[in-house]
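For this depiction, one protein chain was excluded, whereas all remaining protein chains were kept in their positions.
Chain nomenclature is as follows: A, B and C, assigned in order of appearance, with residue numbering initiated at 1 for each chain independently.
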Amino acid sequence: MQKYISRQNFTKLLDQLIATGTRVVAPRMNAGTPLYEPLASSAEMVMDQLPRRSAKEAYFPVCEDIMTYEKEGQKVSITDIDPARFPETVLVGVRPCDACAIPVLDAVFSWDYKDEFFLERRRKTTIVGLACTTSDDACFCTAVGLSPADTKGSDLFLTPLEGGGYVCETFSDKGEALINDHTSLFNEPNNATPLPLAQPYTEKFDLKKVKVWLDEHFEDSSWDEIALRCVGCGACAFVCPACHCFDIVDEGTEKAGKRRKNWDACGFWKFTHHASGHNPRDQQPKRYRNRIMHKFKYYDDKFGQTLCTGCGRCIRVCPVGIDIAQIVEEISKK
Amino acid sequence: MSDHTNKNIYLPYMATVSEVIDETPDVRTLKLVFQDEQVRENFSFRAGQFAEYSAFGAGESTFCIASSPTRKGFIECCFRSVGRVTEALRRLEVGDTMGVRGPYGNSFPIEEFFGKNLLFVTGGIALPPLRTLIWNCLDWRDKFGDITIVYGARTESDLVYKRELQEWQERADVRLVKTVDPGGNGPEWDGKVGFVPTVLEEAAPSADSTIALVCGPPIMIKFTLPVLEKLGFTDDQVYTTLENRMKCGLGKCGRCNVGNVYVCKDGPVFTARQVKAMPLEF
Amino acid sequence: MHLAQQQHTFEPKIFAFVCTWCTYAGADLAGTSRMQYPSNVRVLKFPCTGRIDPVFILKAFQQGADGVLVSGCHPGDCHYIAGNFHARRRFAVFRKLLEFVGVDLNRLQFSWVSAAEGGKWVEVVTDLTEKVRNMGPMTEFKELAMEEQWSGAINTPELKEAYNAI
Partner (left out) sequence: MTSTLIETSIYAAISESIQAEAKRILSDGQVSTIVGYAAARRKGSAQPIVITDASDAQKLIFTPACVNNLAVYLTKAKKDIPKKGKIGIVVKGCDMKALTGLMGESQLKREELYLIGVPCAGVLASTFAPSQELTDESLAPKCTECDAHLPTGCDFVPTETPLTPELEKKYAVEIARLEALTPAERWAYWKEQFAKCIKCYACRQVCPFCFCEQCLCDRNKPQMVETTPRPAGNTAWHIVRAMHLAGRCAGCAECERVCPMDIPLNLLNRKMAKELKELYDHEAGFEVTEKGPLTMFNEKDDQSFIK
């Protein structure tokens, strides 16, 4: 189903959603940084910048409680978190590089054991994608097989038009439900010309060849040149739309407290550090190798998809300028 | 694999500590009985699987389920207190509550071992992951050929399950080769003296229709595999279990991978062929 | 804390980090001389003020302290010669940091109390307790402990109710 919505109706749609208590998450400025956050009103929305953190936060939170415990005497009582309490959410203004990562994560979070924390939030979130019209030289979505107008992962996809309106296309019943609930705001598609899409990276990486190279070059001296400068922080993994590693930690006293699931990153020294002192990945190049391997080989071996959507955030935030596009491009040329 | 009825896959079953056994000054075995009637009935696992044990307030830790699947109504875990969680577990007394999440991972393909001889090679605190299989096989003793156990530790006091070692020694249908590292033997030590790989070479069990089960610190595995090769064991006849650092046990948290192998899902039990195919990252 | 307790005067939680050679002995002297002082203070004994790490003061506030007292030997009396000199510099700098982040410094009191000054210990504790009682509970850290990231939040009516009850 194709519809058209004007800019004013779009803000009205958001305000109506907020009024009904639905949590509308969209890019907004938070103390000077563009982030996906719940809106108090549609005026807060910032559409021209790529948010600093990815949209994965809406269904794979930075930190969340997975259980609380309380000890009386020798007995401990634990209370579960009821997934029914996850709020209904409409995720708006999601660029294709964020939206395409969502179905990729579905695979790991429903591999054999169903992680309801992720999947229930997924069911309760309607994703309104937005075609991308601004890119810089860190973006490389086209190089990993996506495009600024890729609708994968979006329930409803908006393409901005000249003069402010959007063409909306639905790709799931959640998208259709969103339109049906607010039909008065949507009109029939007119023939306004869409805004020109962004042109990020020109040539496409041969990901098959990269995977083959990675298969054979686990022990390769080039890992040192690639990652010797890496200082082992978690910035690239935390801003990445596809990274999904986490830590489970108890916080509280022996009497009472919470068990939390927090973001974690394979770049950290203590990620694979054993209590005995042994660390299978003791040097930084080994840890960074795992990041590239997981994204371009392991996830493909296990789930047949690439764990990278070319959003370029890790290139922009890397403290020491490590450029994943440069690395993968060089590998695809070897 | 017991299916997880409750939605929250991170929720542990509650268990009460029914017995505390000090194996060595810093290694302890806890016997756990599930509090929930229903869980106690149909908690089933296979030898080689592991679980995540919770000490509430400290976190979770990964060890194998050390008791045999043939013994119903309880499970046992054996751990050395080295970190925050294991020290919190050590403070638990009989009657205290503890969380158990699992069973996770694959298991020893015990059906394939029927009719074969079994050779257990292990050292120090790596006996528990094999002990579950040893007792499982001893409970179905007639299904197997002869069983040899080669077990060593640094010193006499570092040997775990001392009572059971005694029992196995007295049994006619089990050949136990006990050893301690050179200099670790006390005055009335009746076992061998020497490192496990060298003692294994002396014992020289025959390799035909024999399965070798190896578990121990990486250094021991590095020296044991060549000895087994020399004795004629092919890579498919040797099984081992990797104790990598794990957190969720469900293949989600990305912590335990060795190459593209998730030790918590594709393991922890591997054949020597699989281990040799893995990159050196464990 | 139930609503009922709000009616009575607010009972502040005071944490006191004291050095065992002087101030703790001073507190003992106050006890043996039957001096009365408010029981709001929880005394933690350290070998020296030099051992009192600023992160302990931070942790105390996070765990619900409304006022923190750090007390030790007078300069020159330190059993370890220079412990209190180092501590003096460290606390002077830490005070500035807490002030810059927005913590009200009236809730953080430093003092030298020797083993003979039972009276001074009582006076310092009483002053701090009354001062903090008038200032009311330290809401900054309590509110901070309640805050969660938006993405992890769940619709819980109890969360709102618990928040108002502090």
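In this text, contacts are C-beta pairs under 8 Å (C-beta built on N, C-alpha and C of every residue); 3 or more make two chains touch, one makes a residue touch a chain.
What you see is a predicted model; the values in this text were computed from it and never measured.
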**OP:** From the touch rule at the top of the page, work out which displayed chains the omitted chain touches.
**Re:** A, B, C
**OP:** Identify the residue among C:44, C:82 or C:116 that touches the chain left out of the display.
**Re:** C:82
**OP:** Quick one: say which of A:42, A:126 or A:284 touches the chain that got left out.
**Re:** A:284
**OP:** With the full complex in mind, choose from A:4, A:111, A:268 or A:303 the residue touching the hidden chain.
**Re:** A:268
Subject >> From A:137, A:162, A:181 or A:301, residue that would touch the chain that is not displayed >> reply: A:137
Subject >> Residues in chain A touching the chain absent from view >> reply: 30-33, 35, 52-53, 62-63, 136-138, 224, 228-229, 231-235, 237-239, 247, 249, 251, 260, 262-263, 265, 268, 270, 283-285, 315, 317, 319-323, 325-326
**OP:** For chain B, enumerate the residues touching the unshown chain of the complex.
**Re:** 59, 83-84, 87
Original post:
In the whole complex, what residues of chain C lie against the chain that is missing from view?
Top reply: 54-55, 58-59, 62, 75, 82, 85-86, 88-104, 109-112, 124, 140-141, 144-145, 147-149, 152
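We take it that only the chains that are shown with their structure count from here on.
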Subject >> Touch-based graph of the chains, sorted into line, ring, star, complete or other >> reply: line
Subject >> Longest centre-to-centre distance from chain C, chain (CA-based) >> reply: B
Original post:
Looking at A-B and A-C, which pair shares more C-beta contacts?
Top reply: A-B
Subject >> Whole-Å gap between the CA centroids of chain B and chain C >> reply: 49
Original post:
Taking each chain's centre as its mean C-alpha position, how far apart are chain A and chain B in Å?
Top reply: 39
**OP:** Quick one: which residues in chain B touch 2 or more of the other chains?
**Re:** none
Subject >> Of all residues in chain A, the ones touching two or more other chains >> reply: 81
**OP:** Show which residues of chain A lie in contact with chain C when the two form their complex.
**Re:** 25, 37-38, 57-58, 60-65, 81-82, 85-87
Original post:
So in the complex, which bits of chain C are touching chain A?
Top reply: 148-156
**OP:** Mind listing the chain A positions that touch chain B in their complex?
**Re:** 66-67, 69, 71, 74-76, 78, 80-81, 83, 108-109, 111-117, 218-219, 244-250, 252-255, 257, 259, 261, 264, 266, 271-276, 278, 280-281, 286, 290, 293-294, 297-298, 301-302
